[in-house]
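All protein chains but one are shown in place.
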Amino acid sequence: MARTQPPDTPIDLYAAVRGEVSWFCCGTAWGPCSTTGKGACGTCNSGSLQHAWPNTSDACWAITHPDTCGFNLSRRTCGFQHRTTNLCSGVSVVTSIADCGPQTDLFCGERSCCGSTCATDRIIDLTPAAYSKIASLSTGLRPCSIDTA
Amino acid sequence: MHGIAATQPYVIALFLVWAGLMKLFSRRMRARAGQTALARLVGAARAVPALRLVGLLELAVAAALLAPPLSPWEGVTAALLSAGFLAYLTYSYVAAPTASCGCLGAHSRPVDLRAFTRAGLLLAASLLAIPADPHAPLVMLGLAEAVALLALSAELDRHWLTPLRQLLVRLRRPLAVPPSEHVPLGTSLHLLYRSPAYCSASAQLTSDVQDTWDEDGLRFVVYGARERTAVFAVPLTGNDPSAVLVTLVGS
Partner (left out) sequence: MTSRRDMLKSALLGGGATVVAATALGSLGPEAAFARSAPDVEPGAPDPNFAEGRIRSIKDNTLLVLGSNMVFHSIKIVDGTSLWKLGPVPFDEAKPGDGLYARGVRMPDGVLAAESVWLNIVNIKGHIKNITDKTLHLDHNGQEVLCHVVAGKSVAVHSESPPTADLSMLRVAQHVQILGAWRPDTNEVDIATVFSPH
């Protein structure tokens, strides 16, 4: 029963959404980054201000399936800009889409908190350059707010 | 030697029927066809028709192998199919190493040594089938070959290998740790991130942890904060975020 289009109104259509932000490496970089390569858009680099979004195409949505967690996100394609704000500090970064991800449906219900401010479910993955602008890389996962830039 | 050649067609046909039926009738497999190495080869738009064509071919060869008239050409056809399959696996490994094979299952598995070994054994079986042997097949040999080929099929791991590994993990407990007094730094940092103290100072922090030490039941964690230094004190016992202290110290 593979649907190619999410039926419900995307939660990010009219307002900022809260969720978890993590980071991933891409490009021809050291370590296990080579398996990601240049990403679904062919332009991803760990040193650039870029991110992965769960709904860049039908094929992408078939992998990330945010609807499994009970919500849908807007279709945004390569190059689209989002602003990600760390809920702890208020610091934000604007990045453009370079890959498909994260695998939202594999982490449904996961929560990350800063103080008493919490957010659930993985919505966005940033490159190391972008994540380190708003949080320390060693944190690995942070609650955030995402809106269009 | 009698019966070995007669056994092979049944083993090969078993796999060809399985592969053919999956390609023709598994919706999940068709949904994932665009991510397989086959899609790389023929283009994403032609992946599903190509998959169906290969499936029909496999069923046709299986039917020929099982149907009564015995002919060396059946073995030859099966050998050609197996050789073609090996070539496809090689292409997949070289051109699209992280793509799924799209061979026998809908669960994406990149091509690995097990896949090559299975394809090689099927080729060997096809070659052994060429002398059309009228004798009765050797049932035990056939079963042994089938079990070996099934064990090499990564698509089936979730039915037996994963539960076996889960059982072994439950029995051996490879990650069990002896109880220890030492509190890992990660535990303290997680408590820190949940503290009001961290929330209030977070916007000022400009580095990761510069220094950390334990003293008097507290873990001190030091961060850079522009021209100043942020020092946190995190209790080593208990789980109360509000017990975390912070101050900013001028340079």
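Note that the chains are named A and B in the order they appear, and that numbering of residues resets to 1 at the start of each chain.
Keep in mind that, in the parts below, a contact is a pair of C-beta atoms (placed from the backbone, for glycine too) under 8 Å apart; a residue touches a chain by one contact, two chains touch by 3 or more.
Here the structure is a predicted model, which is why all the values come from computation and not from measurement.
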(message) Using the document's definition of touch, tell me which of B:4, B:152 or B:197 contacts the absent chain.
(response) B:197
(request) With the missing chain put back, which residues of chain A would touch it? List them for me. (result) 22-25, 27-32, 35-36, 43, 45-50, 79, 81, 89-96, 98, 102-103, 106-113, 118, 128-130, 132-134, 136-138, 140-141, 149
(message) Considering the whole complex, not just the chains shown, which residues of chain B touch the missing one?
(response) 97-98, 109-110, 158, 162, 165-166, 169, 173-177, 180, 182, 184-187, 190-191, 194, 196-197, 199-201, 203-204, 206-213, 215, 220, 222-224, 226, 229, 231-233, 239, 245-249
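By definition in this document, only the chains that are shown with their structure count from here on.
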(message) Nearest whole angstrom, what separates the Cα centre of chain A from the Cα centre of chain B?
(response) 24
(message) Quick check: in the complex, which residue numbers of chain B touch chain A?
(response) 27-28, 31-32, 34-35, 98, 189, 193-196, 198-199, 202-203, 205, 207-209, 241
(request) Please name which positions on chain A make contact with chain B in the complex. (result) 2, 35, 59, 62, 86, 88-91, 113-117, 136-139
